[in-house]
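Single-structure report; data block below.
With one protein chain removed, the remaining protein chains of the complex are shown where they sit.
Per-chain residue numbering starts at 1, and chain names A and B are given in the order in which the chains are listed.
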Amino acid sequence: MNTVQNFEIFAPKLVDRKEYFSAGHRACQGCGEVLALRLLLKGLGDDVVVANATGCMEIVSSAYPQTAWLNPYIHVAFENAAAVGSGVEAGLKALRRKKKIADRDVKTIAIAGDGGTADIGLQALSGAMERGHDMIFFCLDNEAYMNTGIQRSSATPFMAATTTSPAGIAIPGQRTGKKNVPEIMVAHKVPYVATACPSYPIDLINKVKKAKAVKGPAYIHIFSMCPTGWRCASEITIKLGRLVVETGVFPLYEVENGKYRLTMEVPEKLRPVGDYLKPQGRFRHLKPSDIETIQERVNREWEILLNKVECMQPW
Amino acid sequence: MGKRIGMEVGIAAAEAVALCNIDVAAVYPITPQSHIAEHMADIIHDGRIDAEFITVESEHSSISACAGASATGARVYTATSSQGLMLMHEILPIVSAMRLPVVMGNANRAVSGPLNIWNDHGDIMPQRDSGWICLFTENGQEVIDLSIMAFKIAEDPEVMLPCVVNIDGFQLTHMIEPLEFPTQAQVNKFLPDRKPYATLHPDNPVTMGCFNMPDIFTETMKAKDTALWNSKKTIVKVFSEWGKQFGRKYNVVETYKAKDAETLILTMGSMGETASIAVDEMRKAGRKVGLVKLRLWRPFPVEELRAAIKGAKTLIVMDRAISFGGAGGPVATEIKSFLFHDKGRPRIVDFLMGLGGRDVTVEDFIAMVERAKKKKDETYEYYGVRE
Partner (left out) sequence: MAKKKTEQKKWPEKWHEVTPGCMVFEPGNAANYKTGSWKAQRPILDKQKCIKCGICYIFCPEACIQEDAEGFFVADLGYCKGCGICAHECWPGAISMAEEVE
């Protein structure tokens, strides 16, 4: 039984029971990223080929001779998920056209972490999106290079402590803000760009289905809670995912052909950002003045997004 | 003999690959490979073959895209040179470890720094550990023949390894030569459709690109090394089949007037032709000089080399690449290492020459043979360097 079309209500038990990522994987207890992966694979369903980058999901799933993947899967290196995916897409296209494989749609997807998307993987991603391959790129963003031991990435939020942006006496954590990759994707004129969070599973799955239906490139940026890297209790993973959305730190929206649309209910006033920051060890060094600074930045970014929702026209 | 036409060798390389009914080409331009890339684009954009042409944004992405496409079962080709090959360096051992039969044309060019767009072997030598089958061509006809054979070798179920065909940049890629092309029907007969070992398709899901823990990695490495060594059997077999079908027989080690030679010159790539003219002149002057040409570099054809150099007193190795601060040129170092224990082996002289496009003439070869006579030890030397 399929899906969650026409779901206005939150009914998780009606989500398709088929699993595409087997238990027995070696992710940490309470890993939000593997949950994001599990949900996006459910949203995609059958007839998918996965090109994955080196990272947490690759390591926890594919220690030879075992694999947690039920889909056809390829991993090559860290920075080239989008390039490998481009090759897979082109190969499947050519073989189908030349009648060497079955004549039916098979979707290519590429998955990478925030490092493999926004930093070392940015070139390949940009090239693939510009060329317009029929491919969905998923960024599973846990806001640091988690697999190698919690080093900072360009997706690490302002003032977060990581091992290469530690909360030191002279410099308190990450000095720059989060790189806005969805915006870079919109600038590439990617027809479907969205942000998602596994704490909102139906919204995530719906977005994945929309992306799958696009005949061309699509990009989904999925917030991936990481209790290990963020130094918080494993059971509050889902709660943190809700807080990050309710405080406006990671808004849920989609951009269809340039038209911005929020996919979350907009409160009159955003929840105070301190509610989201306080349960996380990576922010424990923040002084009240720092939290105010962050609140101002969040408010400003939220305003900018609301402007885009109001003003941007489809191209 | 069939009809011969005059064509630039780089263009001919693309034409030869087009005959092979490739499915995907992912290429990034770099001098002096660019004519291969451009002509490949012409062929595909004119619809002469049905293939996907991925205009990637860097060489790292071109080899990555080739890996992805090859994994779906497609026949793939790429071409590069020098800095591009260096940029691919990270991925090359992965492609061979994953047993993907990608074929690559490499227009040999010096590597930076400083920047030098002209011909030497400094780009392919750093890739010798990568596990790719590595072939060298001497003239345009060999480029056509070996490019087609490369697919058959790489895709053979006993091999399943990527293969690079080296073509000296400018010295060979930009030469216009009289060339004979096999017909499409002949190539179809010689090279049937690829039958992949495993493919990425939901009808039969596989996982490719697992990681290895320490407890199994050594075994995986030996398996890959063994596969590369065993590929020589197939290479010899494919050369023989080509000889039967087209009348041009190739060997992993070619010889020219080497049988009774006391002094042998060893070359790789296009300068073999110049060296053979030098050998002819020296023979006319009564000297027993011969020529050995390595066509296969990886896996190293040590048995065939032994047979070719038997009886010679001196082996002059022409190296067109350097390992700085090391034992000398890669080819001489490799040969010295293999022959270390051989009784009665020839004295090995190592000349570094033809670097960065510096021309090597018939007179130069004759001068090197003279110089070799005077050399007392086996250390390497830069031929022709201005002191």
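Observations, loosely collected:
In this section, a contact is a pair of C-beta atoms (placed from the backbone, for glycine too) under 8 Å apart; a residue touches a chain by one contact, two chains touch by 3 or more.
Please read all numbers here as calculations on a predicted model, not as lab measurements.
Among A:Lys100, A:Lys210, A:Lys239 or A:Arg297, the one in contact with the hidden chain is A:Lys239. Set against the missing chain, the residues B:Asp129, B:Asp193 or B:Glu219 yield one that touches it, B:Glu219. In the complete assembly, the contact with the undisplayed chain comes from B:Pro205, out of B:Gly68, B:Pro205, B:Gly290 or B:Pro330. Panel shows chain B; residues 97-100, 157-158, 160, 197-198, 205-210, 212, 216, 218-220, 222-223, 226-227 of it touch the chain omitted from the view.
Annotation for chain A: contacts to the undisplayed chain at residues 11-15, 17, 19, 21-27, 29-32, 34-35, 38-39, 61-62, 64-71, 198, 201, 227, 233-239.
Methods note: only the chains that are shown with their structure count from here on.
Centre-to-centre spacing of chain A and chain B amounts to 43 Å, using the average Cα coordinate of each chain. Interface of chain A with chain B (complex): residues 46-49, 51-52, 58-59, 62-67, 69-77, 79-80, 82-95, 97-98, 100-102, 106, 123-124, 126-127, 130-131.
Against chain A, in their complex, chain B makes its touches with residues 23-24, 26, 50-52, 54-58, 60-62, 64-74, 76, 90-91, 94, 98, 193, 199-213, 216, 220.
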